[in-house]
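Following: one structure in structure tokens, then a few remarks.
Complex shown without one protein chain; remaining protein chains in place.
Letters A, B and C name the chains as they come in the text, with residue numbers starting at 1 for each one.
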Amino acid sequence: MSLNTIKRALWAYHINTGSCNGCDIEILAVLTPRYDVERFGIRLVGSPRHADVLLVTGPVARQMAPRLKRVYEQTPDPKVVIVVGSCGLEGGVFYESYNLVGPVDQIIPVDVYVPGCPPRPEAIIEAVAKAWVKLEQAEKQGVT
Amino acid sequence: MDWSSNSYSLTTVAIVVGSIILALLGAFFGLLYRGIDRKLAAHMQGRIGPPIIQPFRDIRKLLAKESIIPDGGLSWLFQACPFICLVVSILLLTYIPVFGQRALLEGYGDLVLILYLLIIPSLALVVGGFASSSPFATVGAQREMVIMMSYEFPLAVAIIAIAWRISHVTDINPFIFSTVAQYPIWNQVGPVGVIGSLALLFTLLVVTPGEVAKVPFDIAEAETEIAGGLLVEYSGRNLALFYLADTIRAFVMVSLVVALFFPYNLSPVIGIGATAPAVIVDSLFFLLKVFLVMFISVILIRTAMARFKISQASYIYIIAMTLIGLVGLILIHVDMIV
Amino acid sequence: MKNEEMETTYTIPVGPIHPALKEPIRLDLKVDGERIVDVDVVVGQVHRGIEWLGMNRNNPIQNIYLAERVCGICNISHPFAYVMAVEHAAGISPPERAEYIRAITAEMERIHSHLLWAGVAAHEIGFESVFYLVWRVREKIMDLIEYVTGNRVTKAMFQIGGVRRDITEEQFPRIRKTLDYYKSIFDQLKTVFLDDRTIRMRAKNVGVLKREDALKLLAVGPTARASGVAKDVRQDQAYSAYADLDIKAVTPDILTGSIVGDVYDRIIVRLLEIKQSMEIIERCLEEMPPGAILAEPKMAKVLNTLKKAEGEGVGRHEAPRGEVIHYVRLEAGRETLATWKIRAPTYVNLMSIPTILKGGQIADVPIAFASIDPCISCTNRAMVVDRKTNEKSIMTYEELHQLCVEKTRRLSNGLVK
Partner (left out) sequence: MEIVKILLKQLLQTPATNKFPAKYAPKSTIKFLDRIKKGELKLTPPIAVPPRFRGKISYNREKCTGCQLCLKVCPTKAIEFIPEEKKVKIFVARCCFCAQCVDICPVDALAMTDEFMLSSYDKYADELVVTK
């Protein structure tokens, strides 16, 4: 089965690992009429079992790390991980806090990074496009 | 009844082939209507929304994904449920007249059978929910059960009221669709009866979103309350089967409303006699009727309402809708006496 | 059938990752069928050690941006209270113009935050169309915030001793245009929220918090006001530009004549506050005096002053969710804060949650919970982690209380010294 079929019906599961909510509200904003990512077939789903994309925000507080891992494992393959926001990328303003075990790529593999604190909604859409490109390239190389 | 005169094996072949065609058509139109539904809902909400073919893409995507079976669940039951749900939804399609034609299995079952069959997909969902052994799915399953029992009653009242009225004008079994089509309810009743029939139609229109689990009656799957409810643990192919069954069920329910209340065909009216053009015209007319009913009872209601609580929903069905249905029944009865 | 089969109660953990809650938190619900018997709120999932960072790593200027990220939604509120606390501690007074700009941005934040809440509340009850409607409308204020501050969400407006950006004459028309837009659609929003049948069904008499309970549980912000407790820091202890504006706390009886303290009343309060905020912004634009926007524009100098300063200060601000308090203590010769304590409104309001939810149905949990407009990220600063063993311990209330008392004692000793 081709990765391309997944590309245009991406269901996303959002997990907050200790963000300040700035990024989370921008992720919600991406669904609203002005940006409306449903036109790309993207839906926010309520269970990682239904997801193709994990949208991860936050610097990964210690208590959230096992959960992040579990959600990643619960998500059926093939899947894409997009980290939204500087604190998920590199800790942002919370860097080196004693209760952080992140950033996200220390816990699970990450496909696309979106810098910004928070990124504008369009930057998140751009990241999705990057994920498409990645899926297409992977398909060309015969990876499933 | 034409079938029985043919040889047994030929009938079987015809039924099998017919069922397959119907299943494909049902799946196609079910998904198509879901796409239209999503597109229109999006436009009503001021956004572009997904392309109409999006449900097809979703299904294709789900089929390409890994199907995870949760640990601790009854795995065979967990996997059997989506399958049963889909098969029964398709089976329902063979008992209901679609595309302006007679039902494929008309001679083998009537409205009463349909009433029973309609329960099974919901039941499959419930059992699947319990089999996933997730607390969310369990709550979802309980809710689905309550909802199911609630809408079953007004649904039965509406169907029986119509059949009962028709039984007064003909000796043919009134629970068969061809009888309903032959004696459309609107033609049998006077002004009071029309009001009664409207009440019954209203009942059925409100039962439809419950049966197809759409807002405001999507309580069993309520995303914000219990995380996708019944389906939390389902993924990949199993989820695809439920998804498909769900769209077919919506198509079935709406076709049922059309068959009961708008069994008219266009071809006799505009005087097309030849078979092929008549089939085409009637099919298109049928699809239009389905669209209209769907627009009102699914799309408009779901975009214009908030989800009910389980107690409110069962109140609406058990008390309010049943009452309206009974009022319809009484009005039709009064109409006969007057 | 219900009574026989579902007699036994069982516990449903809601969260920590749960679609009903934008943020990680856990509610342990004890339910009997669909009815909630008991509720336990478990917080601490997103503890990031913010106060610790502020006392061990950051200088006071860096802390502004950390305070901003206590919570991405009220990210004016925390810097606002924080800079007031530092100014109080160091004896800096910001110019008057800056006070007006602070109030304008804070009220813009209130509008966006209440609209955001209204959308989320609609989403919680499955009313997607209203969610889409409200969030579409909200984009206008987001544009305005971006226009005034340079970013849609994190505004980065505050500075110790004033604000970082001026609001100039040329920007007024654009601000007024946005306010006019909201005025033109306000009645429509009001009708959608207050007259809709299904919303009334889901909001009326749901999640009731009686006035006595609100007082006893120390509820703050719209949660308290909807229960008839007319408290509002902008009214009770006017600060910044609010001192010139004479703000009155909004209670639901203004509109309905009575107070129930249910979800519906909380909707009313927030709607009316949107209107109030628009009026405040308009008055600020008219009455804003000319002048500087910073007491000391050279940041290096400010850092020096703060390093030498000694003292403690408190800043209180009426955030969209209620009173936020920052307490800081400065020690001469120390680059970081000596003490930083944040009290966020949601932490206080969470105390009301068991009262609000008990006796309700599972289906009421999201909307009743959302009706206090919980901002979890600011409530999760107090998780107990043993740094040596990395072991978490669940603490009993008594233990926590003991620790809390001890900390208070320690802090007060530090002050007396």
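Keep in mind that, in the parts below, a contact is a pair of C-beta atoms (placed from the backbone, for glycine too) under 8 Å apart; a residue touches a chain by one contact, two chains touch by 3 or more.
Keep in mind the model is a prediction, meaning the values are calculated, not measured.
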{"item": "Among shown chains, those touching the left-out chain", "value": "A, B, C"}
{"item": "Contact partner of the left-out chain, one of C:Ala238, C:Leu255 or C:Met299", "value": "C:Met299"}
{"item": "Residue of C:Asn56, C:Thr191 or C:Gln237 in touch with the missing chain, whole complex considered", "value": "C:Thr191"}
{"item": "Where the missing chain touches subunit C, by residue", "value": "58-59, 61-66, 68-69, 129-130, 133, 136, 143, 146-147, 150-151, 154, 156, 164-165, 188, 191-192, 195-197, 299-300, 303"}
{"item": "Positions on subunit A contacted by the hidden chain, ascending", "value": "7-8, 33-36, 39-41, 86-87, 89-93, 95-96, 105, 111-117, 119-120, 122-127, 129-130, 132-134, 136-137"}
{"item": "For subunit B, the residues touching the chain missing from this view", "value": "40, 42-51, 300, 303-304"}
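To be clear about the criterion, only the chains that are shown with their structure count from here on.
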{"item": "Approximate Å spacing (C-alpha centroids) for the pair subunit A, subunit B", "value": "37"}
{"item": "Gap in Å, rounded to a whole number, between the CA centres of subunit C and subunit A", "value": "27"}
{"item": "Computed distance of Cα centres, subunit C from subunit B, in Å", "value": "46"}
{"item": "Touching two or more other chains - residues of subunit C", "value": "19, 132, 136"}
{"item": "Where subunit B touches two or more other chains, by residue", "value": "45-47, 223-224, 227-228"}
{"item": "List of subunit B residues in touch with subunit A within their complex", "value": "38, 42, 45-51, 54, 57-58, 60-61, 63-68, 223-224, 227-228, 231-236, 239"}
{"item": "Of subunit B, residues touching subunit C in the complex", "value": "44-47, 135, 139, 142, 215-216, 218-219, 222-228, 303-312"}
{"item": "Interfacial residue positions of subunit A with respect to subunit B in the complex", "value": "1-2, 5-6, 8-9, 32-34, 36, 38-41, 45-47, 49-50, 52, 74, 76-78"}
